[in-house]
Every structure is written in structure tokens, then in C-alpha cells.
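Read the structure below first, then the notes.
Apart from one protein chain that is not included, each protein chain of the complex appears where it belongs.
Here the chain labels run A and B in written order, and each chain numbers its own residues starting at 1.
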Amino acid sequence: MPTVDTAAPATGSPARPSEPGSVLRPPRWRRTTPWLLLVLAVVAGFGLQTQLYTGQERTASTILMFVSLAVAWNLIGGYAGYACFGQVGFFGLGGYTTAVLMTHARLSFWLALPASAVLVGVFAALIGAPLLRLRGHYFAVAMLGVAEGLREVVTNVPGLTGGGAGITVPTVDAGAPTRWLGNDGFYVLFLLLAGVLVGVGLLVSTSRAGYALRAINQDEDAAAAMGINTTVAKTMALAVSAALTGAVGAAYAFQQVTIYPERLFDVDITVLMVVMVMLGGAGTVIGPVIGAVAVAFASEWLRQHYPLVHTFLLGGLIIAAVILLPQGFTTYVHDAVRTRRFSPLANLRRYRL
Amino acid sequence: MRSAAVASVLVLVAAGCGSKGEATDTGAKTGTLTVGASLSLTGSLAREGTLTKEGYQVCQDVVNKKGGVSVGGKKLTLQIQYQDDTSAPDTAGQLVDQFNDKGVRLILGPYGSATTASTAAVVERNGQVMVDSSGADDSIFTKGYKRTFAVLSPATEYAASMVQALYDLANPRPKTLAFVSADDGFSKTATKGGVDKAKQLGFTVVDTEYVPNGTSDVSAALTKLKGKNPDVILGSAHLAEGVAIVKQSKELGITPSGGFAETVAPPTPDFAQTLGPAANGVLGSTQWTVKTTGKDDWFGTASDYATTFKAAFSGREPEYHGAEATAACLVLVLGVQKAGSTEPDKVRDAIAGLDEQSFFGPLKFAPNGENLTKTMAVVQIQNGKPVAVWPKESAEAAMTWPGTTS
Partner (left out) sequence: MARDHLMSQFLQATLYGLLQGGVFALVAVGFSLVWGVMNVVNLAHGAFVVAGAYLAFELHSWTGIDPFLSVPVVAVALFALGYLVQRYLVNLVINAPVFITLLLTFGLELVIVNGMIMLFTANYRSIPTGYATTSLALPGDVRLPLGRLIAALLAVGLTLALGYLMRHTRIGLAILATGMDRGAARLMGIKAAHVYALTFGLAVALAGIAGAAVGTIGTFSPADAGRFTLFSFVAAVLGGLGTMSGALYGGLLLGLAEAWGGQLLPGTLVNAVAFAVLVVVLAVRPQGLAGRSFYAARVEV
């Protein structure tokens, strides 16, 4: 099986080793620029908000949510190369934890969100310990099973979760623990979440843990031989990725007010995360952001303009993108700039049989 | 970081364009009455979403053919904008928000209870008005919403009406009933209504089994029912489960002495088509039949509506998904005319005070938005077609009993 690495040339990472000895200490400007850009992007997000209709804000919130989800998935799927096909399970678990805490325990949303994140992180660590021993697709399927199983469990405890009829978070009545934030408020919430998550992505990318994960992605046995405790590294990556996904799920549940297991554990959400990360560039900081914005925007635009055939067209676009840019947009640009070969047809020659 | 820089610049450029504010409806000036509808055109509810769209389409054609909606001495052309919510509730809510941005304040409901619950919340926040054509779950109407009106009878009536029909018409009257229910909110509410009604009328409910929503294998539930020998098996489920209940019962040799009754599956044309002769005798509950009493200026009687529908869709018989959609659209049209305005607040008040007869039956709303004056009808598949058998005064044929064909 030829392995083409997707993670190593991390364009978004300012700490790509250029010469020996500078592995963890690139020049100061290379370390600070990404952070400046991140702050600038968040500020731009606030600027954008002033220009949007309130309904557009909601659409933009959805796009920002997918940015967060893609960035979170990238930690385990992109850096470590473990195809977590059950990521939506963490999303749903986080959402339902928040909904249940707010409904039954009348807990404030601002406490329910971190509580959900922690709970989901711990859950992921517990199931990760046995399942991360599985490789490749087997891990993917096991996680898919976990997510589907979670959905069934949530559906089957109607006393707690409302079952298939859904659960409605109290947001308007006098006893509501936290009032609904409004489209304005949720835009800000999702913008800040996305900002924090991209920040975490930046940290991981430049940290020892990031290198450990990339090493695991390239050759796990070799990584272990180099003295990396691969089990700890993988489990941590999964737990952090899951906790962040759970936090996004929590925000989503509050935004939706009424949530249903069928949507909160919808396998399509996982697939979208994978699509966004892979098309944007796996194992890079900016890749998932670009992928998420592009895919979410394209699907929204197509739906508005071609309501009858939009999914068909989206499928065609994905096929074309996969064939022309199989290594992801960011990595393609990076390699093209370095090698001065811009034709995507070169990709075709490289990956076809 | 080059790409990051490019992205930030793009965001900044985007931030510079556009303008904040809410678009206002220019309909009154341009001569069109624009109405938004978010529908499941793809995804798991695509079939029912498409049927709903047909109903809206018939309404638009008829209203415009008759000159349009008169508002303040002017005739406005009705124009329904469709968007696809891919059967996802969150997307449906988002689309209604987008309609609001475009100044579309009058909304026709999506298909299904989950999507309707999601859009109702958005409609309420935005001060839009929605007429719901298919979201029947009673829980939608317990949240204090003032801007969502449902033309249809609520979920609790679906199975209860069939229990009542069995009580009134079945001879010999069955003694024991068993329920097979899907586990979504609508089906569970319908089951609860049916069980309550059965107990009230003195039937014995021997078992209630739940199956996953949308499954095509209900064999486990049926095997468990078999030993309890119910006289009638009542299915509270959608089409896939509904077909499976009848089909797999035959496979498993389960022959209730009275037969089968199912909520929403039998009135849809797919039911009799997929089951063939096995469908005969199955009871179903429906919001509307060609014998529904009532008449209105736009569509005439129920049988006039059937003629219009057949002409529009190359001879295909109408069924209730289409009729309830047309009725929802009719309510909006009546509301706008009565209000003499397209202002959502005025239209809301006009609809709240509506008391009209129509091809769909009475249109009159309780304070929570439910249409409680309307009753459901019960159909039975006879010779491969659903015919109305209850209530007796609007029946097309007598109920064949027992309903078992084999």
C-alpha cells in the first residue's frame, strides 16, 4: 500500500523544520504571525457581523460551526491519521448533555457547555483506550458503531432525553436557566468557538504533541521505536478532539432549542467534517478552515440557487475536487509554490493507477 | 501562512460589502404575494415533501387562475418560493430565517413534525406567520406559540379515530387490540391517543410494541405479538414500517381476526401499490377524503378539488398530503384577504379569527393554533384503493368487516 503523506508538509504550521537545530524554535515572526492573523480573522468576523441580515447571521453561524468541527476532527483524523468516523457521536453526546443539564438540572448554559466538553472528553478517553489499538478503517468502523450506538441509547431513554420525540431546552419561560442568545449572540458564540478551536489547532501544530501525532501518522511502529508513547498521544488527541466537538455540540443544542437524536447523531455530519478536512488539507492548521468555509458555502449557495438538484451538483463537485486535488487545497498550493508546478493534472498523473 | 492571509483579506473584503438591515416586502408594489416554503425535497422525507409541494402548487395555480389574491382593491399574484431543507430540522429553521431576510414573512409549513417544530420557533421569534400543513405532533402546540396555525387535526386523533370507527362500525366488534408504534414523537403521540381512546371505549390493549422509526423490519415486534392473539393490529407508523407490518405479518402467519389498521400509510398511493392485494381491508386514518364535507370559493367541494388535482397531475388521484397542503395555502390566502394587507401581524390576527368552511372541512383555530373543529376520517383499502368508510355521513362505502382478506 503506497502511503502518500498528507500530514507532514504542514503549510499552516510555522514551525516546519527548515534546518537542524531549529526544530522547535523557528524565528519569532514565524511564531507570532499566525496568531496575529487569527486575531485579525476574528475581528474581521465581528466586522462581517455588522453587515449581515439576522438570518444570514444564522447561516454564517452554521458555517462557523463547521469550521470548528473540521478543526476538531483534524486533530485526530488529520494529524494522527486516525479516521474517526464516529465524531458525530461526540457532537451529539455534547449536545444532549447540555440539553439534559439545562432541562432537568436547570444548569446555566455557561456551566453546561464546559461540563459537556469534559464529559465527552472523558468518554472518548475511555473508549479510545481499547479502540485506538485498531488500525485504519477498522478504527473508523468501530467509531461509527460507537456513534450509532450512542444514538440508539439516547433514543431509548425517553425519560431523560425525550427519545425520538426530541428534547426542548427551556429558553423563554421564567425558569429558563439561560435566555436564548438570539441570532446575534449565537454568531458571536460560534465565532469565538471557532477562534478558540483554531487556536488549539495552532498550539497542537507547533507543540511536541503535534510532532508525535504526525510521527504516528507516518509510521506508528517507527514512532513507538523513537520513544513516543503512542498510546498516550493518540488517546489524548482523541479526547481533546472529542471534548472540543462536544463543546460545539453543546452550543448547537442551545441554538436549536429542540434537538432530535436523528439529527444530532446524523452520520452525514461526520462525513461533512471529513470532506472539509480532506479537501482543505489534512494535518494543517488553515486547511480545515478553508475546506469548511468552501464546502459549507458551496452547499448553501447551491441549495439556494438549485433547490431541486443541489445535492446532485454537490456530489459532482466533490468528485471533481477529489480527483484534481487529492492532497487537499492547502497542501496542493504549498507544493505547487515550492515546486513551481501548478497544474492539477500533475496530481492525476501521480495518483492514478 | 499565505493562504491564511488571503482568507483574512477575503473576509475583510466581504465585510465591506453588503448592507445591514431587513429587507421589506415589496410585494404590494410589484403585484405579487410572495410566500416561502421550506420543504423536504431530498433526504429521508423527500417523498412526503414532494406530495406537500404538489398541494402548494395546486393552490398557487388555482388562486392565480382565478385572478389572484385581492388586497386593498388590488389583485396580487401568489408566488410560492421553495427551498429544500434536506429533511433536516435545523436547515428548515435556517431557511425560514433566510426567508425573513428577504422580506418573506408569510410561510407555508415544511413536511413533518420535527421540521415544523423547528420552524415554528423561528417564525415566532421573527414575527412571521406560518400555516402548518403536516406537523401534527401536539407538542408543537404546547409551547405558547401565537404565530403557527395548523389546518390538520392533531396527532392524538390519528389512531383514536380508527379506534372509534372500529367501535362504531365493526361487527362483530373486536375485543383486543395491539399497537405497533414507531418511536418518533408523532407516532408515539398518536399511539398514546389511540391507547387512551381504546381503554375509554372498553377495548383491551394486549400489547404495545415500539420499533425504530423508518425501519423495514418489524419482525421482532410481530413475533412477540403473535402469542397474544390480538383481534386487530394497529400500526402507528409511517409508510416503510406500515408496509412491513402487513407484509411481515403475512410471512409470519399472523392473521388477526379483524385485520390491520394503520395511521398514515394506507391513504398514500404507495401503500396499495407496494402491497398489492395484501393491502385490501386495511384501515387507515386520513385528514381528508373526497367525501369531506364543506365548500369554499376557491376550490369548491372536496370532489371539485379532486377534479382540479387530477387535471393538474395527469389523472392521479389526490390524497391527503396534497389536500392539507392546499388547505394551508388557502388559509394564508383567506387570511391575507380578510386582513386586506400582507403585514404579518394583521394576517396573523385575521387567521386567528377565521371561521370558514372549505373543501378540507372547517377552518377555525383554537388559541394555541390547532384546528380542533375538524374531524379525521377513516379509509379502508378496497380493491386496491382507499375509500372513506367513517364517519358514516361522509362515507363512500360500507366498511368490510372483518378486514382480513385471506
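To be clear about the criterion, a contact is a pair of C-beta atoms (placed from the backbone, for glycine too) under 8 Å apart; a residue touches a chain by one contact, two chains touch by 3 or more.
The structure presented is a predicted model; accordingly, all values stated were derived computationally and were not measured.
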{"item": "Omitted-chain contact residue, chosen from A:Val43, A:Leu111, A:Leu134 or A:Val196", "value": "A:Leu134"}
{"item": "Selected residue (touches chain absent from view) among B:Val211, B:Ala261, B:Leu354 or B:Val387", "value": "B:Val211"}
{"item": "Residues of chain B (touch criterion as defined above) contacting the omitted chain", "value": "42-44, 46-47, 49-50, 183, 209-212, 216-221, 223-224, 226-227, 239-240, 243-244, 247, 250-253, 270, 273-276, 278"}
{"item": "Touching residues on chain A - with respect to the absent chain", "value": "1-4, 6, 77, 83, 130-131, 133-138, 140-142, 144-146, 148-149, 152-153, 155-156, 164, 220-221, 224, 230-231, 267, 271, 274-275, 278-279, 282, 308-309, 311-312, 314-319, 322-323, 326-327, 348, 350-353"}
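Here is the rule we go by: only the chains that are shown with their structure count from here on.
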{"item": "Of chain B, residues touching chain A in the complex", "value": "1-5, 7-8, 11-12, 14-23, 41-42, 82-84, 86, 88-90, 93-94, 97-101, 114, 117-118, 121, 126, 137, 139, 143-144, 182-185, 188-189, 212-213"}
{"item": "Chain B-facing residues of chain A, complex", "value": "11-12, 14, 33-34, 37, 40-41, 44-45, 47-48, 50-56, 58-59, 62, 155, 162-166, 168, 172, 183, 252, 256-258, 260, 262-263, 266, 285-286, 289-290, 293, 303-304, 307-308, 310-311, 329-330, 333, 337"}
